[in-house]
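Excluded from the complex is one protein chain; the other protein chains are retained at their positions.
This part shows subunit A:
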Amino acid sequence: MPGKLKVKIVAGRHLPVMDRASDLTDAFVEVKFGNTTFKTDVYLKSLNPQWNSEWFKFEVDDEDLQDEPLQITVLDHDTYSANDAIGKVYIDIDPLLYSEAATVISGWFPIYDTIHGIRGEINVVVKVDLFNDLNRFRQSSCGVKFFCTTSIPKCYRAVIIHGFVEELVVNEDPEYQWIDRIRTPRASNEARQRLISLMSGELQRKIGLKVLEMRGNAVVGYLQCFDLEGESGLVVRAIGTACTLDKLSSPAAFLPACNSPSKEMKEIPFNEDPNPNTHSSGPSTPLKNQTYSFSPSKSYSRQSSSSDTDLSLTPKTGMGSGSAGKEGGPFKALLRQQTQSALEQREFPFFTLTAFPPGFLVHVGGVVSARSVKLLDRIHNPDEPETRDAWWAEIRQEIKSHAKALGCHAVVGYSESTSICEEVCILSASGTAAVLNPRFLQDGTVEGCLEQRLEENLPTRCGFCHIPYDELNMPFPAHLTYCYNCRKQKVPDVLFTTIDLPTDATVIGKGCLIQARLCRLKKKAQAEANATAISNLLPFMEYEVHTQLMNKLKLKGMNALFGLRIQITVGENMLMGLASATGVYLAALPTPGGIQIAGKTPNDGSYEQHISHMQKKINDTIAKNKELYEINPPEISEEIIGSPIPEPRQRSRLLRSQSESSDEVTELDLSHGKKDAFVLEIDDTDAMEDVHSLLTDVPPPSGFYSCNTEIMPGINNWTSEIQMFTSVRVIRLSSLNLTNQALNKNFNDLCENLLKSLYFKLRSMIPCCLCHVNFTVSLPEDELIQVTVTAVAITFDKNQALQTTKTHVEKSLQRASTDNEELLQFPLELCSDSLPSHPLPPAKEHLESASSNSGIPAAQRDRCSSWIELIKLKAQTIRRGSIKTTVTVEKASPVGDGNFRNRPAPPCANSTVGVVKMTPLSFIPGAKITKYLGIINMFFIRETTSLREEGGVSGFLHAFIAEVFAMVRAHVAALGGNAVVSYIMKQCVFMENPNKNQAQCLINVSGDAVVFVRESDLEVVSTQQPTANCQSSGTEGEVTT
């Protein structure tokens, strides 16, 4: 019996009137967890009842603790008839299961009813006493931390990034065909909410188990999605990146300040908390031990590999991929053979992260994506979701092979999505093929060391742009030049990626949001025929989306896309494609050429004239855009030196064959050769339309910028005002004579108008930038297009340039960056992320000896498989080697645990209505995140049978989204937090039936609850803390001040 859950119902307020006669309510509360239910007394005749209940205690398995939500139902007591439910609160108690997060959940929760929405609030206190569990074969994974953030969370240090974890669970949908049953809707919707809550708990637990198996203690970039497959069931699936994280507990720890590596090295593995004064000293929970257990196992010979994945890298470890040798070493080959098959089956070198510690990303190959059209069938055995698993495995395999074709061993910025219409489902996966920095390099052992030494001086500023693939055997025709930055390596002419712009990348000017929008009509069809039709359309759509992106990028005068997200949505009679990305000008890449228009009928004079007119317009636009986005690349005189590689030779090279599978459509992006991308041939009206549509995109009004990445390239002086918002639009197409053109225009207008509206609404924030602009398209019905946008507007100071960013980090980097101010643009990231690189030097020694033992050469040509292999091996070794230590430390844990939990609750827990910020970004400008309280993952259904009375569809959805925000904020506040970061609205499924005056909406949101401290406040705190810092690590003082 590993846990005791304690719940206290304190009071209610603003309850609805349930008794018309008295205008009052006789409320009581049912508290349910698993199969146990407790009830409070009935508090008679009040809209603000004070129950002040005893502590209700549930003694439960930790497996249940993870799976089950706490259900609180508020009811109105009725002597004569059945009690009426007022509403419910679901509380996910997961945040209480790991010690570093929240210790208590206490606060006012909105009481939610699927029909009436929020009806008053209830004050609840929840605590968990976790007991020790010695069972190694347990089914629970309490203590594994989950983060939605797709980068290493700000107050943590990544010790190891283990890799990809995925899981899915399936179930029958309690209400497939909801609209038919809308007459008895409340019960079925509540069942659905409960089920999904349960399923996500289970999924999280299972993922957690996998993480524990990999010896990790956290999942970063956790993305959980629902597939509402209708009659064939409900799928909840999740992906994430398993990591071993170390908490940086004192503010001083953010400073990249440790000069005595040896000491650090000892401390970090054994005492994860470098500041014993603020926390109970010594090991406190079983989970943390798994972090420690690495150091004992260092003695194992194979441990050499452990540092392969070690994120903490010194600049010295930079590595040239092109020069890597092929000789793998016999031992290595043997190892690979032994583990290969198992790895290939289950393991994928994928990372859901989009931002990385400096030095982690060595090279970026380009976007890889795979799509597959499937016919849904009923899930026969929910316990064995093999079909769905197999589908995804196929796609991932595809991605993996694409990455390999690009000469990359890993995929970063990886994500998966689905689009379902009736029984057809499109599964999509995409990511960025990349070469990651896998190991430390020993001094002098590898040829090309000199080269790396040079790179060390310019730490990876341009390195990620260099091609990872063999230039003589390129997977696609591309135009290569020598890097405009270092002049040593080859770079492509354009770069598409799904990740955020690396913080150390040098960009020129500012970035901008670039979207490609596309509709394709398709015939209505059934089953197989439908799937085939869709499969046939997909490649054309991908191609066209890609062309549009490329053209728009050129039009902006930029040469790289970050955060690329291509969404293909399937409807009854059409397919929609929407690609969003942030365009930038990377200094390392060549200046993009213009766009040339070529007519097919050169004889016609007026036509010629038209063409030239068009050409002029395009040239003007490019010039204007360059000015707008401040793109003034320095004129490079050494053009001659960095002469392009002769093209004919590469053209003759073989293209890697793409995988062929009957029902799968895949495409390697970047499939454009230079010529294709730049010359637009106008041979019919369609093409004309395309060119026109290129020119219709209106730039945002002055003072506004927009991007879909975390931060806007070229803007750094953020001020603290942020405004997160969700905007939803649904348009009805006139069903008459729908053509592809008309459809495209409608869709284009829809998106453009939506953006215009946003700019207008947020005009009071100017100068500001819309960050993380996330568009989602769905086709709820035949003639309806729904676009949902979530983004955050952040103000920035136009005048205050770089003064504030002058930190010691800057100074240290100044040597390297003489000409590029851009390098210093994200001091916050630099500060927090650069720490991991410091404790490293000693690790190198370990490595050196270890790897020489094992005889594995440091660099491998075929990094891909060897690398994973080694991670895997390491995980296994550790499991075998460290059980003993783990157990002994665990015994001590209840004491430590107790200490931990006795700390006073965060100060903001009891305030009335504290402000809770929400942002899709992983940070809050002008503030430091001091604590992650746990993941927020909430699912709501709202329905109405009085649509008109609630203000029509707009009124209904407006109120519902406002309520969802409110519930998220309330939960965060109850955890003691004051913000949600990495917030995302993953689903917003809206259905209406105006004839019946009904509508229904499902919303799924998630994010990380955090505590942040304003930087201005933090300064005060840090001045009070120097003594503590000195004690924790005596060396820090030397450097900090």
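In this section, a contact is a pair of C-beta atoms (placed from the backbone, for glycine too) under 8 Å apart; a residue touches a chain by one contact, two chains touch by 3 or more; residues count from 1.
To be clear about the criterion, contacts and distances are computed from a predicted model.
Colleague: Using the UniProt record as the reference, specify the protein name of the hidden chain from among "Proteasome subunit beta", "Aminotransferase class V domain-containing protein", "FGF1 intracellular binding protein" or "Vacuolar protein sorting-associated protein 51 homolog".
Modeller: Answer from the record: the omitted chain is "FGF1 intracellular binding protein".
Colleague: Touching the left-out chain: which of A:T73, A:N189, A:T354 or A:T726?
Modeller: A:T726
Colleague: Out of A:E63, A:D76, A:D92 or A:E121, which is the one that touches the chain we can't see?
Modeller: A:E121
Colleague: One chain is left out of this view; which of A:S22, A:Q609 or A:S757 touches it in the full complex?
Modeller: A:S757
Colleague: Pick from A:V17, A:A390 or A:A962: which residue touches the chain that isn't shown?
Modeller: Candidates A:V17, A:A390 or A:A962; residue touching the omitted chain: A:A962.
Colleague: Touching the hidden chain in the full complex, which residues of subunit A are there? Just list them.
Modeller: Contact residues on subunit A toward the absent chain are 13-14, 108, 110, 118, 121, 701, 723-734, 746, 749-750, 753, 756-761, 763, 784, 786, 912-913, 915-918, 951, 953-955, 957-959, 961-963, 965-966, 969-970, 990.
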